[in-house]
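One chain of protein is taken out of this complex; the other chains stay put.
By written order: A, B and C. Residues from 1 in each chain.
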Amino acid sequence: MSPALFTLFAALTLASAVGVVANKNVVNAAMCFLLGLVGVAGLFVQLDAYLLAFLLLLVYAGAVVVLFLFIVMLLGPQGRAAWRLTPGAVVGGLVAGALLLAGWGSLLVHGRLDPPPPDGAPGVGAALKPYAYQLFTTYLLPVQVMGFLLLVAMLGVIVLSRKADGTEKAP
Amino acid sequence: MAAITVARKPLTFAERTYLPQILGGLRTTLRHLVRRKQTLEYPEERPAIPPGYRGVPTLVRDPHGREKCVSCQLCEFVCPPKAIRITPGAVPADSGRDHIEKAPQAFTIDMLRCIYCGFCQEVCPEEAIFLQNQFSLSGYSRAELVHDKARLYELGGTLPDAHYKWDRKLAAATAPGRAH
Amino acid sequence: MVDLWFQLPPLVQGLLKGLAVIGVIFPIAGLCSMAERKVAAWVQDRPGPNRAIVPWVAWVPLLGRFLQRLGLFHVLADGGKMLFKEDSLPGHVNKFYFVLAPILAMIPALTTVTTVPFGAYLDGAGALVPLGLGPLDLGILAVFAVSSLGVYSLVLAGWASNSKYPFLGSVRASAQLISYELSMALSVLPVFLWINAPGREGTLSLARAVEFQSGSWQGGLTPGWGGAWFGFLMPLSAFIFLVALFAETNRTPFDTIESESDLVGSFHTEYGAFKWGLFFVAEYAHMVVGSGVFILLFGGGWNPLPWVPLADLVGWLHHLTGAAWAVAPLFVGALSIVIFLTKVLLMIFFFMMIRWTVPRFRYDQVMKLGWQKLLPLAIANLIFYAVAIAWIQP
Partner (left out) sequence: MITATLDHYLLLSAALFALGFLGVLLRRNALVIFMSLELMLVASTLALVAFSRFNRTLDGNVFVFFILTVAAAEVAVGLAIIVALFRQRHTLQVDELNALKH
């Protein structure tokens, strides 16, 4: 866990998160999201979660953001005002910001800011077996539920992407 | 006319997997991989020009090296893209050929316009213009590709023929006891 | 010399290794473009490019003439032309992404190389140690993760070009590459089910897949079958992977993304000069790496023949010549790399033959094939092998 690398990836992630939220152009936002994902993957590697880092890249960067770009291109860009400053949103934002600051403050005040960084826990990292044992023993039910969820999601997408008269097949 | 609908034969399972077809195709392409190449390596190897080839139009001389064109301008008239320009002139009196009325003073063929149709060759009563077997023509300027008389004769050279039409005319005209 | 190498600091070693691999991949990608032109010509009964000459080299009596006829110097001529052409930037494009896209094409293409082992050498104990840039235990996952980033270059190039054909191409790219990634990943799973049989430490490493095919497999499932290539054990997996590889590397029958007959080259329509060249080289680098992964998984890696592992070959050489160099790490390493590269080049030759054999699929056929044929087939294949492996495991 190199501090320099942590700072680098943290800064990259935060900057690109700001980019996602602040960018007017949807494609720019998507690319910022991609960059942020690379940053988070770097942080995962810092946390010894190599497998998750690559899975994150595979699932999010390899599929999710591409899907976003695909939809952006399919629907065409929209040149309207990007922000929605309704009173409700502003109030909500302010409240949320205050809560966040309060949380940060409490972390800074009460948090143990400098616990000894523990060495690598056994089984964390690139080794697959611990993950597999966990997934198929303790978390067997959630795995099944996830499978079911994916099936339902697939069916849902197929139904949704049919046109109303049912002439067009699912993409 | 009634359209005839031909039912397409349903594909067999093997055909629907594409695989036998792909393998068959691969066999064909692999055979071609080692076949003798069909290409000529052009500047070194020249294609054989078939008889009757219509290349660049040229002016030819008769076997005695004399100009055949009499500047009748038929080719100029018949030329579809109007590539030929002829300026007729008189034949010099002391040349021994002054019984021929005209000879071209200037004869240009604009090769940027020529379409190699061969009408000029076909129409020429004197067999003076021929589309011969030059096929590769290039130049650095437009002016270079407007062939003048000297260039046309240089390209055309001399073709064998045994007509000697104007010699016979001269002989007939000067023969004793023969009047027109 | 070997000692000197191991005395270098790891960073320098890594840097040198990386440069060496890039120094091999780049010329191979360049030569592939030449080979493509030559193979195309030969299939069409033409001699192909054979004129370019570099002075002095070409004047070497027989060899120079041979190289000239082989068209090798055309690679230099092409590269030089691409470098020195005017690098035009059309006025209507999104400049940032337009320039970024070719760079993004190169990055995943070269990064995947770090995750692919490409040879092996004998250590002091006589065991084969795989050679590779990154000794990643997550081999295949890393390959998939990094190579899945390659789609961005196509999508961004098409989007930034801001004209119709590139745009259509990038829409196709985003859909097609995602679709075939699924089948590809599913087709690979049986291999890793096989080598992760109970009693083994879990791994996704490509080197371990080769280790099984080298016959040096200890314990686990079917020890007696060592030396068999996965291509023979799992022909259907290999076939699905191969088809998906064609689609992922955007090669004919599946090159709908840049199909020049209906999309005018699609995503690189607006590109020229070196930016176009980067796309071109990246495509071949993808092919090289993809073929490499196929060879590692299904084609026996650096083993010369099925059931004839590298260790046996080296043993025979040692037995025949009796020389010590036959078991020297340097020689074995070089031999393994040569065998591996030969196989990869054969694969690339196969890619090229297919290009001139099979006509391009229509885009809807590509999608139908991917989702309705290949994906169910891959799932059925996975289930079959899962059951079979559970059945035969001791």
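Just so it is clear, a contact is a pair of C-beta atoms (placed from the backbone, for glycine too) under 8 Å apart; a residue touches a chain by one contact, two chains touch by 3 or more.
These figures come from a predicted structure and were not determined experimentally.
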Partners of the unshown chain among those that are drawn: A
Interface residues of subunit A (partner: the chain not displayed): 1, 3-4, 6-7, 10, 13-14, 17-18, 20-21, 23, 26, 29-30, 33, 36-37, 40, 43-44, 46-49, 51-52, 55-56, 59-60, 63-64, 67-68, 71-72, 74-75, 78, 80-86, 89, 92-93, 96-97, 100, 103-104, 107, 111-115, 117-118, 121-124, 130-131, 134-135, 138-139, 142, 146, 149-150, 152-154, 156-157, 160-161, 163
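Following the convention adopted for this analysis, only the chains that are shown with their structure count from here on.
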Distance between the centres, which are taken as Cα means, of subunit C and subunit A, whole angstrom: 30
Mean-CA-position distance for subunit B and subunit A (Å): 74
Rounded Å distance between subunit B and subunit C, as computed from the means of their C-alpha atoms: 54
Residue ranges of subunit B touching subunit C (in the complex, touch as defined): 18, 22, 25-26, 28-30, 32-39, 41
Contact footprint of subunit C on subunit A as seen in their complex: 27, 31, 34, 50-51, 54-55, 57-58, 61-63, 66-67, 69-70, 73-74, 126-129, 132, 171
Residues on subunit C engaged by subunit B in the complex (per definition of touch): 39, 42-47, 50, 353-354, 356-358
